[in-house]
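A protein chain is absent from this complex, but the other protein chains hold their places.
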Amino acid sequence: MNRLRNHSSGPLVITTLIAVAVSFLSGCEVPIASFSSNLVFAKRLEIDSGMKMEPAVNETQSILAEMFGTPDQPTWPKLLSEDQELAGLVSQQRLTRAAGAVRSDQQDNHFGLFREHCVHCHSVVGNGVGPTSSFLNPYPRDFRMGIFKFKTTPKGKKPTREDVMRLLTEGIMGTSMPSFRLLKQDDLEALTDYAIYLAIRGEVERRLMMEAASELDLDKGERLLDPALKESAPDDYQDQLRLIEETVTKVAQSWTGAASSVTKVEAPPADYPLFGRDTAGSKEAQDRLGASIANGRSIFHGKIANCASCHGNTAMGDGQTNDYDDWTKDWTILAKVDPRDKEHIQPFLDVGALKPRNILPRNLRSGIYRGGSQPVDLYHRIVQGIDGTPMPAVGLKPDNPQGLSTEEVWDLVNYLLSLPYEHITQQSSQVPPYQRENP
Amino acid sequence: MSSTTVTNWPAENEPVVERSSFGTWLMTYVFARDHKIIGLQFLFSTLLWFFVGGMLAMAIRWQLAWPWQNMPIVGPMLFSGEGGQISPEFYTTLVTQHATVMIFFVIIPILAAAFGNYLIPLMIGAEDMAFPTLNMCSYWMMWPAFLLIGTSFFVPPYGAGAGWTSYPPLAALTESSPGSGMAQTLWLGGVMFVGIASMMGSVNYLTTIIQMRAPGMTMMRLPMTIWGMFVTAILQAFALPVLTAAAIMQMTDRLFGTGFYLPEMATANNSAAVSGGGQPLLWQHLFWFYSHPAVYIMILPAMGMVSDILATFSRKPLFGYRPMVLSICVIAGLGFVVWGHHMYTSGMSPVLGITFAAATVMIAVPSAVKVFNWLGTLWGGRLQLTTPMLYAIGFVSMFIIGGLSGILMASTPVDVVIHDTYYIVAHFHYVLVGAATMGIFAGIYYWYPKMFGRMMNEFWGKVHFALTFIFINGTFFPMHLLGAGNMPRRYADPYHFELFADMLPLNRFITICAFATMAAQLIFVLNFFGSLAFGRRVGRNPWNANTLEWSAPSPPGHGNFDFQPIVYRGPYEYGDPTCERDFQPQTEPSLDGKDRGLAHA
Amino acid sequence: MGKFWSLLFLCVPVLGTAMYLAGMYTSSGPLAMWFPENINPMAEEIDLLHDIILALSGVVFVATGLAIFLFMWCYECGCNKQLAKFVHGNHRVELWWTIIPTIVLVALAVYQFKVYADVRINRPMMAGADGVKGTADDVPEPASFEVMGRQFEWRIRYAGEDRLLDTPDDILGDVNELHCPTGTVMVGSLKSADVLHSFFIPALRLKNDMIPGTRQIVWFQADKIGSYEIVCAELCGWGHYKMKGRFVAEPPDQFQAYLQRLREKQFLREYVPAPPQPATDQVALDNQPTN
Partner (left out) sequence: MKTVFAIAFLLIAGGISQFACAADWADLKMTFVLKGTPPKPSAVVGKERDPICAALPILSESMLINAKNNGIQNVGFYIDTRNYKIKEIHPDLKAVPANKVVLDNKNCVFVPHVLIVRPGQTITAKNSDKTGHNCNFSGFFNNTAENFALPPGASRDKIIDQPERGVSPVDCGSHPWMKAYIIAQDHPYVGLSNADGVLSIAKLPTGKVAFRVWHENAVIDEVMLNGKKAKWDKASLELELKIGMNEYKVEVDAARFK
């Protein structure tokens, strides 16, 4: 972001001229030597532990570089590619395609896809602080916590590969994440791999730094992986090495395990009314739909799902609006810093955090559903909650006697789908005025 | 024409104030009220910005030729995070600022303000402008604009990025895009100051030209340059207030939550909804109501200057002086009623589009008349191919291309296809870089001896011309093909579209030509400054020209003329076979006492 | 030296014409680019109009270019030993070269009114209350699809069975992908969710801005099966260049099948683990023969 050096300054002008000349002579490649460190997290740990985190940051950086390579030459860690189960998670070939500078070969295969399509928002390291990021609302995702919002697995679990792929193809309505569905399938696969790779790398980084901050006395020179021990105490060295490897394996395993934790969606009976499809159906279907929507409305305002407490009685997202998402809480609340406290957040902003913004409950009348507008998507959001946000998961019967039955969830889905067509003042159960003036 | 009165303001009558040498220097060169110093101040400022704007263009071309490649050396300095890639929002900043700088800081001020200031009193035989202090103010009003738009590079989001047209809601909703944050507000402030400066200038020009002509200098004896300036000043005086007001309205939309240009519930990028109630199209109408005439502001003075230069070096009278004057006036008049042709696809009523189309097509007629008259001037002359002459012919050549492609754009259905593609870019670059810049260079080479008392080096001038002419054509002619292929403007990376994927080689060619054009300007810079010290010293009239300024000393002192100029004839009496010399300065009475100035007309 | 300069100026009409001809008539190489194929019969006249204007201006371009060359060649003072012609102008010539362009341009203007009226003013009508088309009570045909521009994508929806937009039975389309049946006049509605966009399908010669707060109605007919690109032609922010969409023209039965697929997807109530089909498989349509 060193953009402050203006074009009009003399030295810059001269260097530009030279640059132009040089560019004709050379192939004009400027490699990016390394991924940047997670300094925001380090800052939090520094406050939390009272230790200078710099040695741990540097050490983590070199351990990661050893395992995960550089932005120009990413590598899938050897220990993962040797593991049968984990090897398939990310392919080295796709990583190579997605990484590095933008270029294409004679067969029109594109390389450097991540830097062509993603870095401007998500940045080279995938921390969501690319040059464009500070202008976007919501901010681009930071992959490094390994948390993703829109997926088919419950909170706390990783998304499946298909979930990541879907975000790429569909984009995220209501945010600045565009759809990449017109890219080649190969390119999308490569980008998916690369995003997973960055997420794993970032999470390993956090865990190693956390390990260093809570188990080592860095001020006394203790290290995560002390090369001096290799000679003097090989067993200890092996222990340290094992710990690091276990961390990497554990993070990778959480991704491979995602597919098995997909939330099972209980489809309603085939004759169940559905908003939109049955709106103009038979009288009977319309009546059943009306009843379903009415029930959904009472669930929305009821205490079980408690939707109205955040989304507001109007469903316009004007309920509880003071909360923050987990990415923000990670360096504010967890570092005992009030996100509104300008003075105390400044050190974090200085190392690259973006100014905290409240996470707002969605305006459900806008017809924009970030996680997808199919009924099944809304079902997922309701029963899983949304990871990384204050949106809780509603309990399902029979596991939770106080929860909702699946039919009630579908009623709620019907109500949500009808909201964009409902008049704001209309709280009764009458059929909403669908017919609008058509241009 | 009414008889002209001469107001004599002898230098002795000015209050003599005892000043320290610093004070004298300050009042002579910084807060100067002498039109020549102000003209040169404008000239140097605009040439400096010309360079800045050129470098911005180079960055644009880099991205189009080597998309997402790391800019060597500069790239890592500016964009270390991405290894030196230009980021897409910086690309929008580049196109916006390139246009802003080139239009508001270069072409308009260099033509209307630099040449206008320098030449108007000299060419009409006046001692100074009508309002010297206002004149000084108009220059110093540019500085807030320079500073505001310069500063906009330094405040987030690092340069306005809503396009030079600043269309709302992109420009009016602060959250809508990078580039519409604080920088956009500063940008609007800059545009407002440019407007004020230009208005001050135009009032001055109008008064000066109407009131302060030398005895005998009737309106129909004015050189074309002055006619160009005169009509330009009218355009500025009537069109600019609209833009300035519109800019203030957009400013209040941004700062105080008014809704002139924002529809009800307008949001972008999840910003809070605006109460709105306005119309985005309103801005487009107001903006183009100024900015279309601005196109003529950017070309009419150059047309005038080129007419003078062509006649001088053809050694024969300008072909059809009266039709030339008339066509300038018609262009200006029609220029006020064709702004809608920028908006054929904007959602404005298509019926309205048709009326604009009719007026626009008609504007080709006076333009064609001018071209034919220039050709008529060349016909049968004794052409002296000096550097200014080459540039003037270059102007004609490029104006033909820019003008002809304009007919395609004037035609509504065709414009629907090529609107906002590189066809448009090619068209207005031919008019502005091709024609107007050629005119500027012609003017600089032509009046340089008058300004500094020395000639610019002819050899290097011609080398500069040849390179510039070749590479400008190389840069902008292929853009027509890009436009025919429908490549859109302001795309940081068009090649991911199948339609435009094949355009990379041609774009590389264009970029290389653009770099070469930029490099060729080094010759000009060296020649310009070198000639200041080493140029051949010349007397009053090195080109054997007729107009009044050549009878003043080179450079003219304070008060311009060391005698009272009295005008006996029109400015284009070259090659009269009945005379001894092939030129007859306007101030010299003819031997037979006959004034041939309006022999034809 | 005069010869050199006149030859330099000669290059402009010669190379310019050559480049244009190369663009028009070559099929490969860096210069081979021209208007993309037009599949909209309603817009055929646009191309014709373009060619007419181009031909006319081409003639003027070459003629004036040659004139400059000739004058420089003949009248350069080094070789022109004659005196300069001392003429201030010529009324008759002035008159002709004012009148002829005026006539040509007025003719062009009138012709383009007609073309423009076809593509932008005369909105397709459908039968009114009397059920017969072509009578006085015809009503404008309602829009059957809507494209909403949003930073930086196209969101598409189709009117459901009620043929009206903005009703609950609207069918949500795939993002960035507009399907239309061939051989049918399609009326669409354009709107914007945030800033100005411009909906541009080069193959249809269709371009119209999307203005927040208002709706724009466009119409066209796609006559050739295939997949074409949608381009954004109005600066809409940093991701302007990213607004790529796909326009798929397919036989009416395939279009109906596509709508049915969308409808099923829209009301999906079971989790389907397969990822959504990316648009690339539609490219296969490109090679199908025209019906």
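Per-chain residue numbering starts at 1, and chain names A, B and C are given in the order in which the chains are listed.
Operating definition for what follows: a residue touches a chain if its C-beta (ideal position, glycine included) is under 8 Å from a C-beta of that chain, and two chains touch if they have at least 3 such contacts.
Since we're looking at a predicted model, the values are computed, not measured.
> So there's a chain missing from this view; which of the remaining chains does it actually touch?
For the complete complex, the undisplayed chain touches A.
> With the missing chain put back, one of A:Ser104, A:Ser309, A:Gln346 or A:Ser405 would touch it. Which one?
Result: among the candidates, A:Ser309 touches the missing chain.
> Looking at the whole complex, which of A:Gln185, A:Gln320 or A:Ser373 touches the chain that is not displayed?
From the options A:Gln185, A:Gln320 or A:Ser373, the contact with the absent chain belongs to A:Gln320.
> For a quick check of understanding: of A:Arg103, A:Lys184, A:Lys329 or A:Arg357, which residue touches the chain that isn't displayed?
Checking the options A:Arg103, A:Lys184, A:Lys329 or A:Arg357, the one contacting the hidden chain is A:Lys329.
> Which positions on chain A touch the chain that was left off?
Within chain A, the residues touching the omitted chain are 47-51, 147, 154-157, 207, 210-211, 213-217, 219, 229, 232-233, 236, 303-306, 309-310, 319-320, 322-323, 326, 329, 333-334, 336, 385, 387-388, 390-395, 400-403.
Here is the rule we use: only the chains that are shown with their structure count from here on.
> Based on C-beta pairs in contact, work out which chain pair has the most and send it over.
Result: the chain pair B-C has the most contacts.
> Just the number, please: Cα centre separation of chain B and chain C in whole Å.
Once rounded, the distance between the two centres reads 31 Å.
> Between chain A and chain C, what is the separation of their C-alpha centroids in Å?
39
> Which residues does chain A have that touch at least 2 chains other than itself?
Within chain A, the residues that touch at least two other chains are 120, 132, 135, 176.
> Could you check chain B for residues that touch two or more other chains and list them?
Within chain B, the residues that touch at least two other chains are 87-89, 177-178, 269, 493.
> Okay, in this complex, where on chain C does chain A touch?
Per the stated touch rule, the residues are 142-143, 150-153, 155, 160-162, 164-170, 172, 174-177, 189, 215, 217, 238-239, 242, 244-246, 263, 265-271, 273-276, 278-280.
> Quick check: in the complex, which residue numbers of chain C touch chain B?
Within the complex, chain C contacts chain B at residues 1-2, 5, 8-9, 11-12, 15-16, 19-20, 23, 30-36, 43, 45-46, 49-50, 53-54, 56-57, 60-61, 64-65, 67-68, 71-72, 75-77, 80, 82-90, 93-94, 97-98, 101-102, 105-106, 108-109, 112-113, 115-117, 119-121, 151, 193-196, 198, 200, 202, 205-214, 216, 229, 231-242, 244.
> Any idea which chain A residues touch chain B in the complex?
Per the touch definition, chain A meets chain B at residues 1-8, 12-13, 15-20, 22-23, 26, 28-32, 36, 71, 101-102, 112, 115-116, 119-120, 123-124, 130-132, 134-138, 174-176.
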